[in-house]
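Every protein chain of the complex appears in place save one, which is left out.
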């Protein structure tokens, strides 16, 4: 998939490829021309990526080449030991978790996993979890609490799966229970939106002490398409809805919905998995350090206050 | 269903009926003869019921006219408010529960319900609960703990339902979780076997501070039929197995598996629902009184010790 | 605060109530005197269809006369995002909704007595922006939970909501976590929390405070859903069962403790609270 707004970049990249091929065929040296083009390309990327609309950022967040959890795990963590099952109904492949080590810090890692190939997408249900996924997540958080290790969650989902079976088995109950329990879990919780943070399906593993977003991830109460078809009565207006909903990391930082933006490399995560992973790693280490030193009572009080301040509208006399 | 060993009783009862009919038709007064027969009948019942084999008692425990939970509720409790659902998968009609009042004492009542008619039997799955039944039971116990009211459980089941769906959804897990949680529930638990106490399906709601049995109920690790077909290699030997397994209330009282026998009227519960219910009521009130006065710590320690002493085999040197 | 009086608006909750004296039941289509309909608490006397009612009607129904004290009555929605959609500004919509409904938010919260027993209570109103969960809604439900915790009271929440309020973006979504954090405090302190789900309770509200009652009660026939029916049909390309996402369906599948007629609701809540022995 090529993104529309990346066309100028793609054009230069194509030229570079042509020149390189020509160079080999014709045995003429185009090194300086290629270097020049590469500079231009880099500049073009920088320019484009510093002036993206919310809708364009959403396209990046959904980009099929964007790293997913299975890409991040080996780049960020050691010794991932996956734990399976909700001990009630099933094992959801769309929402996985297990023990992991981050720079000698033991923790519980939980996250949506979309997969990359078509087969993986199907197996992982495109990262759209069912109640058993949320219940597994909660079970693992309880293990983390018992083992006294922090929890890190990676959010990357269009939303909780909207299917008959999921409704029947209590999608709403599963998410609601997680929100309630996560408010009280007695270990630090750090949550990071890596791709698309889709409403209830995202926040279902997204209650934490620290909420982070990658530069080109989005977090939204509803998909812009869904919002447009309700409020504009036409899904075509999704780009307008995306803008109006303020779903980008900078907008949400300003609204104090998130604590920090984890920087992506120039041209976004899918151009450099390694650097993205490294930035995530550094940021997680920083916050784990801060949170680990806090006594449980203080941790829980601060978590409570974090949510208390969100949309904290004061009662005013004489309206 | 007429029980084989009740034939002599039935015969006298038939004669009484005949005489009464004849009395009406012929207008001859047979009062003294009838009274005589009634006395004989009563004596016959007493005689038979004081010399029952384990196998015969099992037949009484399974008698289709034996009172079931739905019969006991209005006779023993006021104001039963049924609570539905396990908040995970479903609402099991074979194992029900809810708030109830017993002589002004608020409590949580949980029990198997076989039903009486064929339709009820089917709806209630003959009192054989599925994982969702055990999970509902646990949820209600947690409510009882929060509300600080004691728990009373009525056991009457052939066993947990042995079906594909039940296995798939974790029959073993559900029962195991109940055993573990019930050991720690911070309110008194009284458990009463009213009919058949069938192995895992019974103990799944049967961990308590006080374990009671009705005179002609049974409680067994395996059905005598099942035991006979394994150990005797023929289900025909079920009466032998029933004897060998020591499944009757007096045997289990002697083994200290239960705390007390709740007396049934002469001729067993199905001959007098009211008296049976009254005896249960009195016994529950007595134990609720005793348990209510105990501080939580002591209650839990005693519950722990109750199970610690069951099959408490000491290590012996020089075997 | 004075006891609530019936407002004009209550007489036109449902679009069906346009005729002068008569109204038609949306379910069985019987013609009923408006007055009878209203006296019967917007429940059809023929088919027991439970029509929506205003938070004021609900309050009068549940809370003892002259005992109710409202908390944070002046909280109104704030247009933090300066949200504009195809039809206009959220800001204008707020103003208009306040004017039309005579309410300041999609929920009223406070404390009062139920048959003499003090409780904290929150009652949603579907007329106010579809009962959507805005920051003000969340804040009020959260503050009433805090009040219950402080004063050791049971907390009763009556939901009626289409879900999150899109016009407040992520701040609306975060109200799910915020309200649940409030109710988590009740759970921690072993205080009873009873959730009443009325028609409709869906989306972000069903997936937060509405679903986590110690006891979940629903009104007959109420729509209770996470995802919308249409979205699901598009996703799975299958017809859905007729009673899908009704209160009855949810009870069958383990998520609702009991379905109670509107007229019996107060009695049943009080009965349950009597079992609380702390």
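The letters A, B and C name the chains in turn, as written, and every chain counts its residues from 1.
Quick note on the criterion: a residue touches a chain if its C-beta (ideal position, glycine included) is under 8 Å from a C-beta of that chain, and two chains touch if they have at least 3 such contacts.
In this text the structure is predicted, and so the values were computed from the model without any measurement.
Asker: I'd like the shown chains that the missing chain touches, ordered by label.
Answerer: Across all of the complex, the chain we cannot see touches A, B.
Asker: Which is it among B:230, B:266 or B:290 that touches the chain not included here?
Answerer: B:230
Asker: Residue by residue, what part of chain B touches the chain that was omitted?
Answerer: 160-164, 166-173, 175-177, 179-184, 199-200, 203-204, 206-207, 219-222, 226-227, 230-234, 237, 240-241, 244-247, 252, 255, 257, 303-304, 307-308, 310-319
Asker: If the hidden chain were put back, which residues of chain A would touch it?
Answerer: 79, 81-91, 99, 106, 132, 136, 143, 146-149
Note that only the chains that are shown with their structure count from here on.
Asker: How are the chains arranged in terms of who touches whom: line, ring, star, complete or other?
Answerer: complete
Asker: I want to compare two interfaces, A-C and B-C. Which one has more contacting C-beta pairs?
Answerer: Most contacts of the two pairs: A-C.
Asker: Chain A to chain B: how many Å between their CA centres?
Answerer: Here chain A and chain B have centroids separated by 54 Å.
Asker: Could you pull out the residues of chain B that touch at least 2 other chains?
Answerer: Residues 87-89 of chain B each touch two or more of the other chains.
Asker: Residues of chain C that touch two or more other chains: which are they?
Answerer: Residues 187, 253-255.
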